[in-house]
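Note that this complex is displayed minus one protein chain, with the remaining chains in position.
Chain lettering (A, B and C) follows the sequence in which the chains are written, and residue indices restart at 1 in each chain.
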């Protein structure tokens, strides 16, 4: 099986992460790249070059994989996806995604990191470990719009780790309420211009616009049930305070919940470590050995030491403890890699699941 | 009025902060310094010098104030406080404080940053803005032990900002439960060796030993009522997750509460900004204009920009918002200067209050 | 004496630094502000507000001084300076300064932080401690152009500390050649967008465009002699490697020179500490006690500890040592505050010198 794919937004940081995640991929082969009209018509390596300074705008840690440098970048606005099996979109501006993705979905499946369509009723919002069954919504979506393709977005990178660590607790014990404080990494803010060094050195920024609402809404949808072609969100009151700290990659999140029944830290720990998730044993190339790893050292998880666990696809949890500020109170800390599981590589895993389930024919 | 004082632990970072806070103080005059036997007998400037590298171990940002360099450091273990009006102790090791402070209190009042005696029933734990009346406990304390002096500790630096921002909400609306996540500064970890740069660069450390328990216990005691010579702690379930971030000074804390009655963010804001506290209008030299300042910019408070408000004695609050994860849910973010209000300068303010109330005769 | 002044580029970071440097100034009174057409017509406080996020773009550490918030910002492109005694320009883009400053200089004196005119033959490039006599060039300038005013730029912030520390060595012993490596602070890169946090965390950037050439050229001009209305640059071969490090303020520079005659570190130290400079005893409000302070602790100067010496107007030097890699080899390390002496406050000191010498009538 080889599925021919394109990456739209290829010169941006998320697009670059797609290229790294898709290099040497056993199922997907990147054949075309698209970006804004400024880059269109240039070789990819040229499109990356800053016209003034001559410096490369390749922004991810890994070097540019082989095979991309000579692809001619196309104009996303007029990109014709016919002939491809799938398109990945990594567009940072919401408005652009809102225009572009439906046009592409007329012809081909679209897997997207953008937030534009996450909360549409006929759009599944999928974390492959948690709610693979929601993908069935794409049938509805095709029907509504008369599309050959569909749009499947992945969640916000701050939602991802939270919802993965919550799922086994919700399913095993029930959760009445949840509170979360995030200490988010710089790379979650993108790159143009992203966070200024002067703003974050020796500092914390206690606000990320619209992030807290997204986390609450998306978590309820992901943990919801698909019934009769409609997703019923989980009725889970959830409040977050999202902050930015001076860390490159890896969101740290401190979580308090009130469980529906009594739960010891050891039982919570077992629910998490025993959690296999919906894509265990499916042979998906990007799936990690386990969705959640629990550390017993009280000084863990730490973003620098734990973000790369399971090649960045495993959520690492520690400090699971009881507390009495809420009924059946439980608290923990997690680290989730915001640009791997939380962005391009999470989208690639979602596409693998779509392929496995037969949605990419 | 001039009160002759000594600083014990003078070569450590808290002791150094005492010297800065007491330089040019209108009421207190530092006449003697003490430290470990290693420093005893040396001029203070000499005692600060690293014997191997020759570098100065003066560790605070402000330069060494005039007048201290030539004082001969005494041995804390045999220090005789008679003749002084007050002793400040800034000893970082708990065990040493547990030995030393009662011995000193036999003769003179002791104001301490150490945790050793904070939870003793006859020891007041005072934030001057909040519970000045608790100081009356020192009468009990003298009586129990037959001391001429007494011990008054200040709270943990992480408790301080939290309890100051909670007080007006507790008193105006009542609080049923509270949850807090701290993003603590490096200087709170002391200096010998403190936090290693390798451990915190590009990182967060999600655990600070014993900090979370201290915050819960101390908050309940400070907000408690003194009745019949006994402090009844406030029955406030409180759970914290305490983390360390790469910030020099200024603890940031994200707080969620469930109030006892409905409260709008605007009402909470007014309760905080209108809060005068117990040392308003007393003319205490270290008291700020207001105990709490509220910022309306959603990107504030930030530790680097807000920690020095009111010369580090004002707690800065922002992002006051309602939430529905708890009944009458309210959340906010605060910044409190951990080495000013949270340590030496907070202890000096406490001593000023003791002087004003006539406890230092 | 009160001289009415305007600040052009008032909403940018250099303009903001001007406002802080000029608040409560005994001689200069800011009466008017100008910026791009985007800000024109708004109150200054409004012009600072980000239209999307509502956050303030006040970017300097000190809070906005009183008295500016309600001034209506004018459009720099059409700003009419008549009636003012002096205009400060803090424009970050070279091209804009090249258009604007000559137009303003037709009517009034202009003191500028921009690089546009620094190397013009009839433009003095002044460090007030070093070459006050070069200001006489403004007569030539007026004559050439038929202006009532003139343009006096200050040097690049990386030149400033280097040339101040070199001057006493050049004048006392002579210098045959000089090599310098800078470790420059983030604030030198401006703010829009400035340095991205992702680029500098756990990193060094070994290149700053055009900086190395500027340092060499400007140093030679500043240390040159004004003879017959022409500045003869000092014939000093100088090569620099300029790097960016993760420091907020304060450029650190490591310097090697080959002196023209034998010089001991102690003699070099005395030449630096004894250096009074051209504005000693003139009563200029922004002048520090001494242009250069020498630290004997081998671990100094450090940018965080030393940048604020003399309110940021003193260059701090340490590690003065001999070496044998060059004839009469000497090396040292310096720290210079790039946004105080190296930018707005240095420009204000230059204006004070102009006022003192009678150039602002």
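To be clear about the criterion, contacts are C-beta pairs under 8 Å (C-beta built on N, C-alpha and C of every residue); 3 or more make two chains touch, one makes a residue touch a chain.
Just so you know, these numbers come straight off a predicted model, no measurement behind them.
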### Message
Touch partners of the unshown chain, restricted to the chains that are shown, please.
### Response
A, B, C
## Note on the structure
Out of B:112, B:187 or B:219, the sole contact with the unshown chain comes from B:187
### Omitted-chain contact residue, chosen from C:136, C:204 or C:262
C:204
## Note on the structure
Out of C:149, C:188, C:277 or C:301, only one touches the absent chain, namely C:301
### Residue touching the undisplayed chain, where the options are C:125, C:247 or C:263
C:247
### Message
If I consider the whole complex, including the chain that's not displayed, which of C:3, C:126, C:183 or C:313 touches that chain?
### Response
C:183
### Message
Counting contacts across the full complex, list the positions on chain A that touch the omitted chain.
### Response
53-56, 61, 201-202, 297-299, 304-305
### Summary
Per the touch rule stated above, chain B touches the missing chain via residues 53, 59, 186-187, 191, 193-202, 209, 246-248
### Summary
Hidden partner sits against chain C at residues 177-179, 181, 183, 201-207, 209, 237-239, 241, 243, 245-248, 252, 254, 256, 298-305, 318-319, 323-326, 329, 331, 333
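Here is the rule we go by: only the chains that are shown with their structure count from here on.
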### Task
Averaging only over C-alpha atoms, locate the centres of chain A and chain C and give their separation in whole Å.
46
### Summary
Multi-chain contacts in chain A, i.e. residues touching at least two other chains, fall at 201-202, 209, 246-248
